[in-house]
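Down below is the structure, laid out as structure tokens.
Of the protein chains in this complex, one is absent; all others appear in place.
For clarity, chains are labelled A, B and C in written order, and residue numbers in each chain start from 1.
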Amino acid sequence: MSLIALLLIPTLLGIGTFFMKNDARRRAVLVVGAAAHASLVAATWAFPPAPLLGGWLLLDRLGQLFLTITSALFLAAALYAVGYLRREQRAAHRDFEEGLLFTNAPEATFTACLLFFLAAMTLVTVSQALGLLWIAIEATTLASAPLIYFHRHHRSLEATWKYLLICSVGIALALLGNFFLAVAASTRDGARVPLVLDSLIGAAGSLHVAWLKATLLLLLVGYGTKMGLAPLHTWLPDAHSEAPSVVSALLSGALLNCAFLGILRVQQVCAAAGQARFGQDLFVGFGLLSMAVAAVFIIGQTDFKRLLAYSSVEHMGILILGIGLGGAANFGALLHAVNHSLTKAMLFLVAGNILTVYRSKSAVGVGGIMRVLPASGVLWIAGFFAITGSPPFGPFLSEFTILKAALDQGRGGVACAYLVLLAIIFVGMITVALGMAQGPADDRWRLARPSESLLAIGPPAALAVVVLILGLYVPPAMHTAIEEAAHLLG
Amino acid sequence: MGAGVDPALVLLALTSVLLLGSSRLTRGIRIVAFQGILLGGLTVAAHAHELSARVVALALLILALKGAAFPWLLSRVLQRADVRREVEPLVSYIISMMAGTLALAFSFWLSARLPLPSLPISTLAVPVALFTTQVGLFLIVSRRTALMQVLAYLVLENGIYTFGVGVVQGTPMIVELGILLDVFVAVFVMGIAIFHINREFDHIDANQLTLLTDWTG
Amino acid sequence: MTPASISSPLSALLLAPFLLGVTRRTKAIAAGRTGPPLLQTYYDLAKLLRKSVVYSRTTTWVFRAGPVVGLAAVLCATALVPLGGVPAPCAFEGDLFLFAYLLGLLRFFTVVAALDTGSSFEGMGASREVTFAALAEPVLLLALAAIARTVGSLSLSTMYSGVDATEWSRASAAFALLGGALVVVFLAENGRVPVDDPTTHLELTMIHEVMVLDHGGPDLAFILYSGVVKLWLLGALLVGLIVPVRSGHVWLDGAAAIAGMIGVAVVTGIVESSMARWRLVRVPQFLVGAGVMSVLALVLTRG
Partner (left out) sequence: MHLLLLAIATLVGSGAAGLVWARTRWVSRVGAAGAVAGCAMAIVPAVRVLAGAPTESLRMSWQVPYGAFFIEIDPLSAFFLVPILCLSALAAVYGAEYLGAYREERRLGSAWFFFNALVAAMVVVVVARNAVLFLLAWELMALASFFLVTFEDEKPSVRDAGWMYLVATHLGAACVLALFVLLGCGSGSLDFDRMSGASAPVGLLFLLAMVGFGTKAGFMPFHVWLPEAHPAAPSHVSAVMSGVMIKTGIYGLVRILSFLGPPPAWWGWLLCGVGLTSGILGVLFALAQHDLKRLLAYHSVENIGIIALGLGVGELGLSVGSAPLAVLGFAGALLHVLNHAIFKGLLFLGAGAVAHATGIRDIDHLGGLLKRMPWTGLSFLIGAVAISGLPPLNGFVSEFLIYLGAFRGALSADTTAAVPLFGVVAGLALIGGLAAACFTKAFGIAFLGEPRSAPAWRAHEPGLAMRLPMLLLAASCVAIGCLAPLVIGMLAPVVERVSGLSPETVRGVVVSATGPLSFVALAALGILLLTALLAGLRQRLLSGRRVEETCTWDCGYARPSPRMQYTASSFTQPLTELFGLVLQSRRALVLPRGLFPRHASLTTETPDVCAQRLYAPVFTAIGRGLSALRWLQHGQVHLYVLYIALTLLVLLVWKLG
């Protein structure tokens, strides 16, 4: 029952907000919806919800993990969005890169799409039927496209177009993959194992290996495009850099995870069919490649939102690498998914604060944040140290776990490449972050005395605290939950 | 095994080749519309032996969407943008055709690699489906205007759908509908996007959208 | 602490000024002059001790402490150096390092005292002093260590008592090289020709003398005295090697060593009167050459 609620609340509220006139009320609804969703999700930990549609909708540990991340991030984002939309509430803005005037998309559309986006992502996490999963993932694309085009200027439009086209192509391939899976699951007499996870896993022995492999390839490429694995990641930096920061936070923190979940699902089937190794080798390759490509674009990157976007590519690489290594690395990868989502969302939100004051996405034009926006500056630095895997923050532990798994499996080459790439990326990212945070404050900003509202600081600060705690202490409950989730991956 | 399956598949392949060689956007739209109609027919033909209301409804829906709604929407866009011809494509039409033949070969090779567990409605089904899919991909890569890319995306979709109809029987209704809905929304949103692109940039040449890049050299 | 072992520091303290007198007299004779009496250095010391002093306003207590600490260091050093076969009162493993570093202490304070005057000339001298010392110190230690290795002993007294005719016959080549190295160190550390000319009248060319330009009275006496004692000690290290008289009879060995010292003084005088001071840039080459000699000696010695 609660699954229905989880899906319907955002959907209905979304429809509602679409027709609402009053801005303040609409924002209130957004927050309420997010809070309700979050509390329902929290409740699912206490009372596991019953499966629906004959097991098509079911919340297993894996889905629950990602659902929780998504819901938590959405709550933070919703709170932040209230302040953000207030700040953005102006007739026309001057685009600080091309100097043209531009307007924002209607706030109603924006809010509604946010809620639809949440509904779609929820569906991704709860759907066990792979067809349904595909529909949900495509739905996330369609719901998020208008969000990216919130600021109606050239670059955001271009980004939206690329996002739409590339992701649609990818998703289309994933659909083909689903059909392949259906073929793999069908038997000589035309009967077929339903494309629902547990029945597939149950009948894994009878699946046709060749088609299964083809399925994995197609779904890997299809969902990998959405997930942002190099070289399929090309839409990601554009979309993340041009979307409003609050949307970037959701894209990077929640959406990519959903695509990742899609890949995990098919990997579950392959593992059950005894084909785990086949996918894992590819995963390791994609993981290292993604990290390498990210490193290429992070070194010397001046646009700090693109920097964060490429860092997402890197971390998606780390996740898939972890799954590719398997064993203890599965645990590490899932833990890292949590850490990365929280940290990256936090960073994007802070980037939003910086953007509103400095009105420049070029790191060169930004300096002395520590002096101009003390709170944001501290969060910015902390976030960068966290995302680059320095103690005492969460990502350190998860990356460490993956490294140890790699070496325990005796894959020194992988571990070495992994370490080297992490080091290069650290240098690239920290250089930008420090250059922005430190240094003397330009009088333009200092005299302006920008104030940091609670709504702008609270959500990222809360996320930062969680990340810090996760770096010093992994709660036993969470530990076991992630272990169970990792166990599902075999 | 319903009659007229093979002709439909062959026509599908031919139309795709035709699309490879066509320069006029309006004709492109018509071709894609025709493919939509073909798919509707194919759906019926594929389930000829156990024709059910469900199948007919689905076929009609497909006809309505792919045969009517999309072409209508896209030609609206075309009028707004008032672009008649595809801008000089990145890959000339002749080479496109040749590539098409290569793609055909590849799809036969691939379908040979993948022995079907159960008999499809036709031996042509898999190759043609894969071929159409590749044509779609190829067109996206090789054509400039955003509109053409949407058309190409539709061709890609058609290919995949052909595979679904031809090889996978008995997909659950809800999934079919969901897929159609998604495709519909996708095309709809893309259409809107093209409206905006045309308004903002005064052209719909997707290749000139290169503001966002890390390549300064 | 036998009366025998007290004899080597005692002789150093008493006879060191005499050694300088010998050198001076030799030079005078070589130059065809009568020259100062052999005991002139004693007279100088006595006179200086009776004089009053003039200090520069620039200077601080460091300037006054320099000579005192330097002399203290040298006096300590006398307790470590054997006189030929006669062992030193304090003989222990690695005392050669203590000896070298005591000389270093003397140098350190002479230099800072010189810098305390703020005079560019004294600064110049100080700079040259530290430069050459930095090169001379490794040579000295290498040479001593090489002797130690040949004789197979770890303290100055025991190793010098080991240097006898048989050892010479065994490791003559090595000893010859080491002798050469020690001569170089002897000349360089004591600021003798060809490294430095103690009697020059052109401050620009001085090394050691220019550092003490501002000192007078008892301070200068201290400096002069520590200078001659240092001369004696380094001479003793040289003589201990090149005069291998080890009868085991204290007085005989002592006498031989003292004779050797006087010999060294005479030779120094002859060298100084027969050759000119080198250009400063050549001095490092001179010292590095000595270093090479002692390394060669090392390789020659079979442990």
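The definition used in the following text is that a contact is a pair of C-beta atoms (placed from the backbone, for glycine too) under 8 Å apart; a residue touches a chain by one contact, two chains touch by 3 or more.
These numbers were taken from a predicted model, which means no experiment stands behind them.
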item	value
Touching partners, among the displayed chains, of the absent chain	A, B, C
Listed residues A:3, A:422, A:463 or A:485, member touching the removed chain	A:422
Residue in contact with the excluded chain [from C:45, C:81, C:124 or C:245]	C:124
From C:35, C:104 or C:263, residue that would touch the chain that is not displayed	C:104
Identified contact with the non-displayed chain, of A:30, A:293, A:379 or A:457	A:293
Hidden partner chain, touching residue among C:14, C:39 or C:134	C:134
Where the missing chain touches chain B, by residue	90, 110, 113-114, 137-138, 140-144, 149, 206-207, 209-217
Interface residues of chain C (partner: the chain not displayed)	49, 51-60, 62, 64-65, 68-69, 71-73, 75-76, 79, 90, 92-95, 97-98, 100-102, 104-105, 107-108, 111-112, 115-124, 126-128, 130-131, 133-138, 140-142, 145-146, 148-149, 152-154, 203, 213-214, 217-219, 222, 280, 284, 291, 295, 298-299, 301-303
On chain A, residues whose C-beta touches the chain left out of the figure	161-162, 165-166, 169-170, 173, 210, 213-214, 217-218, 220-221, 225, 231-232, 234-235, 237, 278, 282, 293, 295-297, 299-300, 331-332, 335, 368, 370, 385, 390-392, 396-397, 400-401, 403-404, 407-408, 415-416, 419, 422-424, 426-427, 430-431, 434-435, 438-440, 472-476, 479
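FYI, only the chains that are shown with their structure count from here on.
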item	value
Touch-based graph of the chains, sorted into line, ring, star, complete or other	other
Most widely separated chain from chain A, with each centre as the mean of CA atoms	C
Where chain B and chain C are represented by their mean Cα positions, the distance between them in whole Å	100
Inter-chain centre distance, chain A versus chain B - centres from mean C-alpha coordinates, in Å	30
Junction residues of chain B - those touching two or more other chains	none
Complex contacts: residues of chain B adjacent to chain A	113-118, 133, 136-137, 140, 146, 149, 153, 156-157, 160, 163-164, 167-172, 174-175, 178-179, 181-182, 185-186, 189-190, 193, 196-197, 200-201, 206, 209, 211-212, 214
Contacting residues of chain A [partner chain B, same complex]	129, 131-132, 134-135, 138-139, 141-142, 145-146, 149, 152-155, 157-162, 164-165, 168-169, 172, 175-176, 179, 182-184, 186-190, 192, 208, 210-211, 214, 237-238, 241-242, 297, 301, 306
